[in-house]
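Shown here: the complex without one of its protein chains, the others still in place.
We call the chains A and B, going by the order they appear; numbering starts again at 1 in every chain.
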Amino acid sequence: MSAFAESEANETFVLNLGPQHPATHGVLRVKLTMDGEYIVEAEPVLGYIHRMHEKMGENRTWAQFLPNTGRMDYLHALAFNHGYVSVVERAAGIEVPERAEYLRVITSELNRVSSHLLWFGAFILDLGGFSPLLYAFDDREHILDLLESVTGSRLTYCYFRFGGVYNDIDDNFVAGARAFIKRLRDRMPMYHNLVTKNIILMKRLQEVGPISAEMCRKYGATGPVCRGSGINFDVRKHEPYSIYPEMDFEVPVYEQGDSMARYMVRMDEIEQSLRIVEQALDKLPEGPVMAEKVPKIIKPPKGDYYHAVETARGSFGVRVVSDGSNTPYRLKLRSPTFSNLSLYGEACRGMLLPDALALMGSLDLVIPEIDR
Amino acid sequence: MYVDPEIIRLLAFLVGVIAFAALNAAYLVWLERKEAAHIQRRIGPKEVGPFGLFQPLVDGIKLMTKQLIVPAGVDPVLFKIAPILVMVPAIMSFVTIPFGETLVARNLDIGLLAIFAFASVNVLGLLLGAWGSRNKYAVISAARVVSQNVAYEIPMLVTVVTLVMITGTMNLHTIVLQQQGGFWHWNIFNLSASPLMPVAFLIFFVCMLAETNRAPFDMAEAESELVAGAFTEYSGMGFGVFFMGEYANIVIGASMATILFLGGWDCPLGLFPGVLWFLIKMYFLIFTVIWIRWTFPRTTFYGLLNLSWKILIPISFFNLILTSAMLKVF
Partner (left out) sequence: MNCAAIKQKLSAVGAEAISETEYDRKGFALDVQVAPEQLVAAVSVLDAEGFFIEAVTGVDWLGEQAALRKEAEAKVAAEAKAKADAATAAGEEPPPAEPVAEQGELPEDALEAVYDFNHYESLCRVTIRTRMPRSKPEVPTISQIYPGANWHERETHDFFGIKFVGHPYLVPLLLPEDADFHPLLKDFRP
């Protein structure tokens, strides 16, 4: 078959994984140069859903850009909300009431749990196990219902405002959140018994797709990817923002650097996020959820400002350059998965195709966030 | 006009066998969907007919009305012949399977050999279909299918050879007759012949999963890796025939396990033998196959080959030697 081997010297072939492929979770394309089932070279090709959010930001007022943030990382939209409102509040010097900060943390941690649950289901689906997906979606549905009751939307949230949040929670939300925490805590052992301890899963993940700490540093990997490689880096602890310093939680770190380590980091993070939500609900102060004196038209002073938050996939940073007008002069969105995916080409060299897909799943890709 | 009743009998059986194979394929899809749904805490098909029982018919009509697309660039002959190559041997195998004491189309003396000969044509069909598709995913899948089938045919056949040594015949009817009279007579518990018989059954079952490309060994399809593997370019009834062939192969695999190890139509307590018992055992095995699929993730390809070459083949050879030694001694 001449299409595969032009000559004896050239026995590799190019396999286009995507843009429509079940394992790429969206429109990512990876150009694989293969020798049989071994990967000689992998080159991710991006930009299939590039929407140029940064240019959109320059063409609308500071507040008008808010809904865009929820449309980048649609799985952890509230963290992206958080990053953007934080940087604008930092620039314009807006104080946020304490209750609003608590609500931000409660909702965005619930959102983080929902993101990890979806990743869990989709990752096992990548490995050929169908059923955990439905169980994870069952749990995730409870979070979506809770968040819908307070934010008004189920996926692309736009709940945070400069100086607070848009809506206060009620007793139903508190009761629902507590019930959900109990429910998921009861179900986590089931997930571990049925999935984590499955011998096939262990064989497929252990020692597959190793990423060294040095590689993380050179590529700027953050989030569960670097924590699975033994780097204790979490923006919530590293440069604490909001009310995270008052919360008692741990950052799960695993040394192995393989896909199993990244899997375990995320599973442990679900439990830590539940702890944070529980504490925040206990400590929730009374008070307003919106700052009193937020100007209608925001004009931050000249200069540039940076703020990073920890999303479910890593450190999301926003750099804004203000020229003192009512629109951003420049808005840079540093998305975590962009950096995490950039190491894929090096990490999967010489791997077999199924292992490379396990590695890709363990990076937890959200394509709209990479392409922005 | 005189017509040999044997011919009428054969024709009746032929129609019956084809109908059985087709109905099984259709209703195993229904069973698979229902079972998967209940494992996943869903309901499954329920709209068409009671319990969604007419769903397979509707699906079949849909598949048959779809256009048969032959993509540009494929080898038209191989592409069209491949689904038939998977389906026909599967149906032919049914001819020699004894469902009941008298319910067998053709009782061959070498029935066992015939079935394994037909079963190995299945892989040829997949290989030709994948190769003819000229699709890279399909070709990778074809390479996987062939090495997987070669790897698993060895322990399976060695296990069968062990069994033939014990029974002394390749006639399936006779093999079942030897196991009559309660479950302690079944080959799986025939510990006096070889204490490893339950293990041999397990090996046979695992090999059957691998030979029929079922999860966790569904390397050929592996939808999260190879899109749809060998079937990537197929649509409509081409795809449908492939699937009927796959399900027919599962039925044959389960029937063989029933005949060789579980006493065929024998009642576990030795009373009232009949076709019903055969079907119960067979469908229980199929149920287990589906259960496994919806519970486990997929193994990797090298894990699959390692399992065969490093574990199953040594054990099955050991079992062969042990059995022959015991036959010689006792």
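FYI, a contact is a pair of C-beta atoms (placed from the backbone, for glycine too) under 8 Å apart; a residue touches a chain by one contact, two chains touch by 3 or more.
Predicted model, so just to flag it, every value in this text is computed and none were measured.
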{"item": "Visible contact partners (per top-of-document touch definition) of the missing chain", "value": "A"}
{"item": "Of A:87, A:147 or A:298, the residue in touch with the unshown chain", "value": "A:87"}
{"item": "Residue among A:14, A:52, A:175 or A:190 that touches the chain left out of view", "value": "A:52"}
{"item": "Touch list for chain A against the chain that is not drawn", "value": "46-47, 50, 52, 54-55, 58, 87, 90, 216-221, 226, 231-233, 238-239, 303-308, 315, 317, 319, 321, 329-330, 332, 334, 338-339, 342-343, 346, 371-372"}
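Basically, only the chains that are shown with their structure count from here on.
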{"item": "Approximate Å spacing (C-alpha centroids) for the pair chain A, chain B", "value": "44"}
{"item": "List of chain B residues in touch with chain A within their complex", "value": "36, 39-42, 131, 134, 136-137, 139-140, 143, 215-216, 218, 222-225, 227, 294-303"}
{"item": "Chain A to chain B touching residues, read off their complex", "value": "1, 3-4, 13, 15, 21-23, 36-37, 124-131, 134-135, 138, 198, 200-201, 203-204, 352-355, 357"}
